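Here the complex is missing a single protein chain, while all its other protein chains stay put.
Labels A and B are assigned to the chains in the order they are written; within every chain, residues are numbered from 1.
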Amino acid sequence: MATYLLRRLLIAIPSLLGISLILFTVLALAPGDPFSEMATNPNVPPEVREALRASFGLNDPIMVRYLRWLSAMAQGDWGFSFASRINVDTLILQRVPTTLFVVGTSQILALCIALPVGIYAATRPYSIFDQIANTLAFVGFSLPTFFTGLLLILLFSIKLDWFPFVYRSDIAATGWRWYWEMFRQAIMPITVLGLFQAASYTRYVRSAVLDVIRLDYVTTARAKGLSEKRVTLRHITRNALIPVVTLVALQMPAVFGGAIVTEQIFRIPGIGSLLIDAILANDTPVIMAVTFVFACLVVLFNLIADLLYGWLDPRISFG
Amino acid sequence: MAGSTLASPSADPAVAGAGAAISVSPGRETWRRFRRHKLAMASAVILGLLILGVVVGPWIWTIPINDIDFSAQLQGPSLAHPFGTDDLGQDILARMMYGGRISLAVGLAAMVVATTVGVLIGATAGMSRKVADPVLMWVTDLFLSLPQLPLLLLVIYLFREQLKAVFGVEGGVFILIVVVIGGLRWMPVARLVRAQFLSLREKEFVEAAKAQGATKLRQMTRHILPNAVGPVIVASTIEVSSAIIAESTLSFLGLGFPPDIPTWGRLLFDAKDHLDTAPHWALFPGAAIFLTVLSINFIGDGLRDALDPRRVI
Partner (left out) sequence: MDERTLSSLIENVKDGAISRRSFIRRLAAVGITAPIASQILAWNDVAMAQASLQYKPTKAGGGGPLKILLWQAPTLLNPHFASGTKDQIAGRIFFEPLAGWDKEGNLTPQLAAEVPTRANGGLSEDGKVVTWKLKQGVKWHDGKPFTADDVVFTWEYAADPATAAYTTGSYTNIKVEKVDDHTVKVIFKEATPFWADPFVGVVGQILPKHHFGEYKGAKSREAPANLKPVGTGPYKFAEFKPGDILTGTRNEDYHVKNQPHFDTIEVKGGGDAVSAARAVLQTGEFDYAWNLQVEDEVLKKMETGGRGKVSAVPSGDIEFIILNTTDPWTEVDGERSSVKTKHPTLSDPKVRQAFNLLIDRDSIQKFIYGRGGRATASFVNEPKQFRSQKLKYEFNIDKANKILDEAGWKRGSDGIREKDGKKLKYVYQTSINAPRQKTQAIIKQACQKAGIDLELKSVTASVFFSSDVANPDTYTKLYVDIEMYTTTQPQPDPERFLNQFTSWEIANKENKWLGRNVSRYSDPEADKAYKAAQKELDPAKRAALLIKVDEIFCEANVILPILSRTRVAASATNLMHDHSGWDVDTWNVAAWYRS
């Protein structure tokens, strides 16, 4: 196992380099530049824009720019944002806690709903409970988050006036009041994200459990006289976890990457809103930094998932 | 330990069917089992009606989709406009029937693309014990980490004109969108399939097939894949709804169909600012997407049960 891990980690380095090269090329070739906002302003003469392009190095060949980025990155210099002209790492670090909190909580919420509901529904397929759970799940993923978010705002902020819908990273309160305010402002975005995610998780869990529940070893376990609870938890769930682990591993990088739409709607100052602002302003250093960290997490969690497969099903080998 | 509990090799119909002759062909048997699944049958009918509605509907309901009437802004459902009107006084029913063709086609086609690519890559990676697995997983990781928006802008800007020249405005955009949505959404399917394969390829029934001299391809297609189909069906049915919604995001970014083509996702998006005063505008396209998703999912469930020989129907 240790050699396998070491080998995978060693492979990760060139593969991340390759990914970074492709990311950089895509960003460099993608249309647009950081100066669109002053385009129709006659006060900014074209020469100024041209000079700025040159001073940001946008006119150099892509490979030159990539190598410059790579060597700076190797020395821990993440570059500076074209839009705010401050260091990219400062910018990202300001956003990380909020995103981890909001998106992380919503993922936990999603799992807390999806695992019990999915398992229970699968043990009683086509029962009333299963039908209701399924229908709700379908509603969940056929409505986009921009829509459910707005629905919650209209209901809870505007009609009932219970919760604020503008998320603030600096609540001017201390002690329990701080927690209360935090809860009030975070509940809507977490619910929107959590339920959306829970909807698809539930379907996967249900399906995965259904796949194993009729296998012979489950019948054997029951025949041995084990309690239904023990059979469900120890025999069925563990074997049904492989697709779930895959999905969670797929979603983990998103806990860092944020949720673009939901963050926009509730004005959450997270990585997602940073990324979309940067993309719309063509702020390449920021996009590059966020996507590269994201790529590292994707690779890392893929590796973790592979290790977990081996633990869940010892017969899996990576020869 | 649960992990050591063995799955029965002999219960697999593919294995059984591989040797002996069967009285009923598997296809007819599946169909017979599927028909017994009431929800799935009802869903198939609903989906059929939806498709029929958007294909035939515009010939029956002949109000033009872009007939602007400022005297009829944001009206609720009435006889003249069964689904009401939008803020330019355009008939929502007519728009939904026209846009539904595109939404349904995009949703189904993108699902097929994403599922096919995902299954192919996932299965190949899952079967491989050599280079193919790390290489394909690298590609999957790469696609997962690509920032979608700049990539979309790039793809559209590189290929739109060429495709438009060959397939016309709507055809070109359709191909582009299906490829883009499908091409950026196969990764979860690939990962799921690979994970299933990693586990299934060690199972006894595969060993048995191997011992009988089944080729790798045969092991894959006849023995492992049918057993890995559960998550695939779920993933691909979820894919239909995400594709319909993703299309609306694309057209909002100017990357999709021209702005005057009212796809369901786009109707929903346009309606959102009027949600408190004209809820009907969002209600009908929302319900249409929901019905589509619902019926496709139940059809998926039905298929899955029909394909699963262990389930007695």
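Assume a contact is a pair of C-beta atoms (placed from the backbone, for glycine too) under 8 Å apart; a residue touches a chain by one contact, two chains touch by 3 or more.
All figures in this text were calculated on a predicted structure; none of them were measured in a lab.
*Asks:* Give the residue, chosen from A:Ile153, A:Ile190 or A:Val244, that touches the chain omitted from the document.
*Replies:* Checking each option in A:Ile153, A:Ile190 or A:Val244, the one touching the absent chain turns out to be A:Ile153.
*Asks:* Consider the whole complex, including the chain that is not shown, and state which of A:Gly140, A:Pro189, A:Pro269 or A:Pro285 touches that chain.
*Replies:* A:Pro269
*Asks:* Where the complex has a chain not shown, which of B:Asp141, B:Glu239, B:Asp270 or B:Asp301 is the residue touching it?
*Replies:* Only one listed residue reaches the unshown chain, and that is B:Asp270.
*Asks:* Considering the whole complex rather than only what is displayed, give the residues of chain A touching the chain that is not shown.
*Replies:* For chain A, the residues touching the absent chain are 31-46, 48-53, 55, 80-81, 83-86, 91, 94, 150, 153, 157-158, 161, 164-166, 168-170, 264-267, 269, 273-274, 277, 279-282.
*Asks:* Please identify, in ascending order, the residues of chain B that touch the omitted chain?
*Replies:* Where chain B meets the chain not shown: residues 66-68, 70, 73-74, 87-88, 153, 157, 161, 169, 252-255, 258-260, 270, 273-274, 276-277.
The definition used in the following text is that only the chains that are shown with their structure count from here on.
*Asks:* In angstrom, rounded to a whole number, how far apart do the mean CA points of chain A and chain B lie?
*Replies:* The separation of the two C-alpha centroids amounts to 22 Å.
*Asks:* What does chain B use to touch chain A in their complex?
*Replies:* Those in contact with chain A are residues 2-8, 11, 39, 129, 134, 137-138, 140-142, 144-147, 149-151, 153-154, 157, 187-188, 191-192, 195-196, 198-199, 202-203, 227, 230-231, 233-235, 237-238, 241-242, 245, 248-249, 265, 268-269, 272, 275-276, 282, 286, 289-290, 292-294, 297, 304, 308, 310-311.
*Asks:* Which part of chain A faces chain B closely enough to touch in the complex?
*Replies:* My answer: residues 11, 15, 18-19, 22-23, 26-27, 29-32, 126, 134-135, 138-139, 141-144, 146-147, 150-151, 154, 158, 200, 203-204, 207-208, 210-211, 214-218, 220-221, 234-236, 238-239, 242-243, 245-247, 249-250, 253, 275-276, 279, 287, 290-292, 294-295, 298-299, 302, 305, 309, 312-317, 319.
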